[in-house]
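Yeah, one chain of the complex is gone here, protein chain that is, but the others are all in their spots.
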Amino acid sequence: MSKPVSLGLPAPRRRWAKLPRPPLAVALAALVLLALIGMAVFAPWFTHHAPQALAPALRLKGPSAEFWLGTDAYGRDLYSRIVYGARVSLTVGLGVAVFSVAIGLPLGLLAGYFRTLDALLMRVMDGLMAVPGILLAIAIVSLSSAGLATVMVAIMLPEIPQVVRLVRSRVLSAREEPYVEAAVLMGTSTFKLLARHLMPNTLAPLIVQGTYICASAILTEAILSFLGAGIGTETPTWGNIIAEGRLYFQLKPGLVLWAGLALSLCIVSINLLGDAARDALDPRMKKR
Amino acid sequence: MFAYFVRRVLAAIPVMLVVALFVFLLLRLSPGDPAAIIGGDMASPEQLAAIRQNLGLDRPLHVQFFVWLWQLLHGDFSTSLMAHTGVLSMIGQRLEPTLSLALVATALTVLVAVPLGVLAAWRRGSWLDHTVMSVSVLGFSVPVFVIGYGLTTLFALQLHWLPVQGFKSIFDGVGPFAYRIALPALTLASAHIALVARMTRASLLDVLGEDYIRTARAKGLGELAVLFRHALRNAWVPILTVIGSGFALMISGVVVTESVFNIPGLGRLIVDAVLARDYPVIQGMILLTSGVYVLINLLIDMSYAISDPRIRY
């Protein structure tokens, strides 16, 4: 029993839950996301203006050969800002997803395995979950500082309980599996049991959950910027570009729409990939 | 059932305590001095100290916490540091707009999303299904304020069908109320509609494969009757969960929607309170929203039992 059965997933229940060939939409989504990541990583290659370089004399200009999408209220190149904005927005998305999983996973494992710890931990998680995430995030950001790290922590905190709950429920059901009971009887160390036997059960749903967290984190960053509790203007993010442009929405809609387009494309892609991952990895979760 | 209800309510108490303590610590351990805000530009250090003392902010943290808790136990949510108005009455003033917005948005969600989801499931794989599914991805991928601005531009500024902002109480007439709330409610509902439509579709697809549906069809029942009377009834539980758990989503939407459409609701109250470091208001508001969250979850769980007799407690 040293080798647990694959991922502990049951066989697909229905014909149409079989692994589908990646449809066009998913392939497109992957392509868009790759392009955005490429844009973020190699931002300097795609732009010829620094995103912070300001020229108040040239503010709010329309698109031109020099400024492809025009300039913002400080006379900064909107195109460069959107390209560099991808860096921060994607960092926020990926960072929040990775860290909330990294923190939520061990907590969930512990809660699912140790019944005494469970009661305490889950009350705390219930409490955290009961506080509306956006309120918590606004409070954290405006009460400390508006840096990248703070914003990420603020967005991450409300996500952790969700991860913990997910992992815990998986552990609870896996505990009853014969191979786990056998491992316990054979005196496998707790750590090994958690890491080798119980954790693998949780990975598939976590990957799916992670993509959704990633998408929602990018969106939440934008909302925080809109509410004035986002990352400062010197670091362009899609969220703060949109937030700063919204004053001009009726006069110069491009200031909102281009970044909005990038943001929405990115989130749609991540969501589509998340759906595909769920269909492929975990038919039991086939929802939405 | 009743015993279960009591047990759940009792279980909510430690949760609320955790929330209270957490929020309190979050607020008090971060920088920010309401006295500096009240005192304004020219306040001297002595003046600030006097203000702090007056507000009780100079007392040790645990004392402040227990004083607050003690007041709470007596139903006293204490008063705003800035405006000297009772927190509860401030919340009361703002309750109606937010409640109206949330209820209309939820109603809109159910009215739009459920039929859409049913349609998509019924015509699975058709262009209709694809359209519903792809538009719904957009629904929760576009920030709510962009949707708000888009709708305003179209319906208010271009077509002049609806007003750009403001709120009218339903007690001033259903007409004016609906006229003002239509755009904000639609904005707020957009993401929710997308989620619920997808959930309805998925949940219905699960059910549509079941034997009793085939039986119902074999009996010669009309498609509508099969879909709504048999399939939807059995697919209802997960849909209800999404509608209920959408509360958290609604809260973030409410905060933004209220700003875009200038609706004097709770969302703006809390943002203002955070920006002003008005501790009692923030604490009261978060406690309230958390309480509502716990309550809604409870109601959902109870309704499971009612809508799905297979679930027992």
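So that you can tell them apart, the chains are marked A and B in the order they are listed, and the count of residues begins at 1 in each.
Keep this in mind: contacts are C-beta pairs under 8 Å (C-beta built on N, C-alpha and C of every residue); 3 or more make two chains touch, one makes a residue touch a chain.
As a convention for this text, contacts and distances are computed from a predicted model.
This complex has a chain not shown, and the name its UniProt record holds, of "Oxidoreductase", "NAD(P) transhydrogenase subunit beta", "ABC transporter substrate-binding protein" or "ATP synthase subunit b", is "ABC transporter substrate-binding protein". Although it is not drawn here, the omitted chain touches the following shown chains in the complete assembly: A, B. Between the chain not shown and the residues B:47, B:64 or B:303, the one that touches is B:47. Contact with the chain that does not appear here is found for just one residue of A:87, A:246 or A:278, A:246. Only one residue in the set B:11, B:63 or B:83 touches the chain that does not appear here, and it is B:83. Looking at B:29, B:99, B:135 or B:299, the residue that reaches the missing chain in the full complex is B:99. Within chain B, the residues in touch with the undisplayed chain are 31-33, 36-45, 47-54, 80, 82-85, 90, 92-96, 99, 152, 156-157, 163-166, 168-172, 259-262, 264, 268-269, 271-273, 275-277. Residues 52-54, 56-57, 59-60, 73-75, 142-143, 145-146, 228-229, 231-234, 246-251 are the ones on chain A that touch the missing chain.
Note that only the chains that are shown with their structure count from here on.
Mean C-alpha position of chain A lies 22 Å from that of chain B. The touching residues of chain B, counted against chain A in their complex, run 14-19, 22-23, 26-27, 30-32, 134, 137-138, 140-146, 149, 153, 157, 195, 198-199, 201-203, 205-206, 209, 238, 248, 251-252, 255-256, 259, 270-271, 274-275, 277, 282, 285-286, 289-291, 293-294.
Interface residues of chain A, counted against chain B in their complex, comprise 14, 16, 25, 123-124, 126-136, 138-140, 142-144, 215, 219-220, 222-223, 226-229, 239, 242, 246, 249-250, 256, 260, 263-264, 267-268, 271-272, 286-288.
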